[in-house]
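What you see is the complex with one protein chain gone and the rest in place.
So, chain A:
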């Protein structure tokens, strides 16, 4: 529904293959690493083990190499960026000072963090409310409506991109942050699905007992469902935070015409890539591009360091049962 859905991220397009019995993320069932599982797949011969570990380490190096390269390049003077040395021959930490002076990186980071927080909180709360509606209450047309929720996951973002732009334009909100998170107030299909799965895993007796004690319907959600669903709430939050952080296209559509200070981090990098590109009149100061790229990657690495299991669980949930 939101513009963020136009990002071709697998997360948004689930629904079809996931079944009723999908293991609920975050409630402990999803991450069973039983020792039994470990034993069976292990290679039995010593040679097999050696080959396995060498391959694993090889791929780990392959995946890490661009990061190390990026870090090294960000610390090299202009002429040495392409020497591909992983330890700079000449250290140029002044690149970071130069970037600080030349680019409004702080302002980009602030914009991106603010938008990502708004987007993530909005979608996590609204999806949770809607999901509880689908999970707990019985009302006519519920199953059809829920099928409709799932069906919207299949919709390519391109189809709604233009009319959504016109809606925001009509509201006079082009150039503001609102189009980048506003639609999140109305929930988002995959997250509704995920939260609903979680709520379905809660014992209904809990809610019935609260009802008898005179708890309102909203109270059921606010005082019981919400506190219990913190793990799936975090999954939704970190996913949307990342999606928002990554969302280049929406920034291009809604913020590109504004001032450079108003850019988001991804839009800023796109701008930097052009600014320093020799074909666009720059001098090929790629070390600055690397500094900026590294800095906008750091928040994601930080969020991953603390929330790794939520990312992994969230992704794994998609394919479960399927």
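As a working rule, a residue touches a chain if its C-beta (ideal position, glycine included) is under 8 Å from a C-beta of that chain, and two chains touch if they have at least 3 such contacts; residues count from 1.
Please note the rule applied: contacts and distances are computed from a predicted model.
Enquirer: Please identify the absent chain by the protein name in its UniProt record; candidates are "ATP synthase subunit b", "NADH-quinone oxidoreductase subunit C", "Monooxygenase" or "Sugar ABC transporter permease".
Expert: Spelling it out: the chain absent from the display is recorded in UniProt as "Sugar ABC transporter permease".
Enquirer: Decide which residue listed in A:198, A:221 or A:237 touches the omitted chain of the complex.
Expert: Per the contact definition at the top, the residue touching the missing chain is A:221.
Enquirer: Which of these, A:173, A:210, A:260 or A:315, touches the one chain of the complex that we don't see?
Expert: Considering the complete complex, A:315 is the one touching the chain left out.
Enquirer: In the whole complex, not just what's shown, which of A:98, A:113, A:173 or A:270 touches the removed chain?
Expert: Hidden-chain contact among the options goes to A:270.
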